[in-house]
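Right, one structure below, let's go through it.
Showing chain A:
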Amino acid sequence: MAEMMKGNIAIAEAAVRAGVRLYAGYPITPSTEIMEYLSGRLPEVGGAFIQAESELAGINMVIGGASCGVRALTASSGPGISLKQEGISILSDEELSAVVINVVRYGNGLGTLYSSQCDYNRETRGGGNGDYRCIVLCPSSIQEAVEQISLAYELAEKYRVVSVLMTEGALGQMMEPVDLPDFVEPKRNPWGFDGKYTYKKIGIFDRDSMKESVLLKEKYAAIKENEQRWESEGVEDADYVFVSYGLPGRSTLGAVRQLRDEGFRVGLIRPITAWPFPEKAFAEINPGVKGIITVEANATGQLVDDAALAIKKNSSANIPAYALTYVYGVPPIKSIKADFKKILNGEIREVY
Partner candidate 1 sequence: MAVERKVPSIIDNPMNFCPGCGHGIIIRLICECLEELGQDQNVIFAIGVGCSSNLGGGLVTDRLHCAHGRAGAVATGMKRVNPDNMVITYQGDGDAYSIGIAESFNAAYRNENITVITVNNTNFGMTGGQMSWTTMEGQKTTTSPHGRDCAVTGYPIRFPELVANEFRVAYAARGSVSSPARINALKGYIKNALEAQINKEGYSIVEVLSPCAVNWGMTPEEAMTHIEEDLTQYFPIGVFQDRRNQE
Partner candidate 2 sequence: MKVNVNESRCKECGLCIAHCPKEAIYLRSEVNSKGYRTVVVREDKCIGCGMCYLTCPDGVYQILA
């Protein structure tokens, strides 16, 4: 029986059910309910909750927990996630698995409290120093989000990477009916520290980066090959294919269905993994397609870069790629439809 729950609370409870036994973080709107909930809930299941002095300390506590093989979690938003980049890079380098939730809010610097998708580039490219990627899941409903928590850990542990659950301010704050996943038995990853040096390490100055880079490249190639996830509708005969994820992906689906009813041949690709980007979805697109249109809640257009690259990979024709950018919030169906018509009459020009 589905229960009405607030996004952040449902996600936090799903994390407990997925076997998370350490949370460390620092409050920031619009993610704070996750840590508030876990501060009471984790001790009930024998887990550790730490209110850290900063996001920087929070992610480093997660590193400590993850290094011991425990499912460790932190959540934040905007500038808080900026502070965590150092730790995400360390986790990636040490091949420790962990999950970071980014409840995305709009803006540079301190930013605002508005729901947004402005962190797409950072999350999909790995925001810290070095040459790594995180697996990025981008749910479009609370139900999808609670199901992705377990998946995020499974993927993180399979590939020894960090998974990012990239939600949006509105998804964290809104309520929807949700069926929570079942409890999984908390487990320790066999490579976790137990004080007995069962997990051998080589010295910091004895590492061979050239050798490691070969394995690293293979690992990220395997993720790209195996873990692309998406939903699509009406792309086989489409003149125009929309690309949009998260809550804007949901309203874009509404716009696509209404436009279909009005006689426009349009389709939608909704990425479920932002990295790896679902390039394979583009192979199913009508070869005669006239354009790709991203719908994004940011100012400059970020998703459009990946969409343009994906259509380039799958078509020898020079298909134009457009970006409809709505800065923050969730674009309403009528705005998407109106802007689509501006593309048709040439008022909105392609980006690529």
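Criterion: a contact is a pair of C-beta atoms (placed from the backbone, for glycine too) under 8 Å apart; a residue touches a chain by one contact, two chains touch by 3 or more; residues count from 1.
Quick note on selection: all candidates are chains of the complex that A comes from, given by their letters.
Predicted model, so just to flag it, every value in this text is computed and none were measured.
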Direct contact with chain A in this complex, candidates 1 or 2: 1
Complex contacts: residues of chain A adjacent to candidate 1: 21-22, 24, 48, 50, 52-54, 56-58, 60-68, 70, 72, 86-87, 90, 94, 193-197, 199, 201, 203-206
